[in-house]
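The block underneath contains the structure these notes are about, expressed in structure tokens.
One protein chain is absent from this view; the other protein chains keep their places.
Moving on, here comes chain A:
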Amino acid sequence: MTPTRTPHALDVQGLRVTLPGTARPVLDGVDLHVAAGETVALVGESGSGKSLTSRGALGLLPPGATVAGRIRVRGHDVLAMKPEQLRALRTDTVAMIFQDPRAALNPMRRIGDFLVESVTLTRTMNRADATARAGELLQAVGLDASALRAYPGQVSGGMLQRVMIAAALMGDPELLLADEPTTALDVTTQAEVVALLAELRARFRTGLLFVTHDLDLAAAISDRVYVMYAGRIAESGPAEALFARPRHPYTAALLASTPRLEAPGGRLAAIGGHPPDLRRELTGCPFAARCPLATELCERQAPEQRTAPGLPDHRAACHHTDRLEGSPVDA
């Protein structure tokens, strides 16, 4: 760790995860970072490996997995941590918000008990301090401190997701992992939760990794975006550039297949075929079978990440990224 630079909130390098009984790694050379105070979106469809990547930051990888590469949180190597260090990491440094708050809360216990238990169990705070802090945080997320006495069944889904955010902030985390935190919410509630996350990030300088399948949401809220496909990063870059001028045919195809309010009516440009099967080995580019630009080279050789001209932050793993503009997928 160099003393002159603050280490990234999260830094993942060359992460490769292989599960028993599969022919190819579920994560295959993932490089990703989240700077302090930065909001980064990780976008992908089911099975792309986006949730697995974010859980890796908590040291939560599936049992029996073979792991290579590095995961660092504030410069500390997560994969080398002992159980008690992992526990400290999960209470003090990294917090996670899941899609379904009801599944993460014990319906028989009061919201207040849920909020204080993590910090009191690890003796980071005594109970009185923790309760005071929980009340403050509930107010910060727009709830009354009286919610401390309520049971999860007595509040709405949107309110409960705000409780989850308050719980995640109890230990003053430097990194917040949000896995589809608004997918189960109504659109107007989604806006509230996103506004809240943005405000808290500005106030506490928390790095935020926002995992979502919703490209438009990713574009609207994040500084940078990573697009994942079949366990690899297909494209990454500043949100605006990536959506205005995608450099990977998969990103372009995803954008074209999203039904939008502004777009003209008629048929959507659906992506034919399926993502590659985990039971089959992959030689070339994972998107080749569904890609209109694919050539023989794509089937044979996996593409390296290439930088867009004049935009060092905007990278895509595609042999034909320069042919993308004006092609049939460039919608």
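Operating definition for what follows: contacts are C-beta pairs under 8 Å (C-beta built on N, C-alpha and C of every residue); 3 or more make two chains touch, one makes a residue touch a chain; residues count from 1.
FYI, contacts and distances are computed from a predicted model.
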Chain excluded from display, named as in UniProt, from "YwgA family protein", "Cytochrome c", "ABC transporter ATP-binding protein" or "Penicillin amidase": "ABC transporter ATP-binding protein"
Selected from A:R70, A:R87, A:R102 or A:H213 as touching the chain missing from the view: A:H213
Residue in contact with the excluded chain [from A:L52, A:A147, A:A178 or A:L254]: A:L254
Which of A:A23, A:A128 or A:A195 contacts the chain that the document leaves out: A:A195
Positions on chain A where the hidden chain makes contact: 45-46, 157, 186-192, 194-196, 198-199, 213-217, 219-221, 240, 243, 253-254, 257-262, 265, 267-271, 274
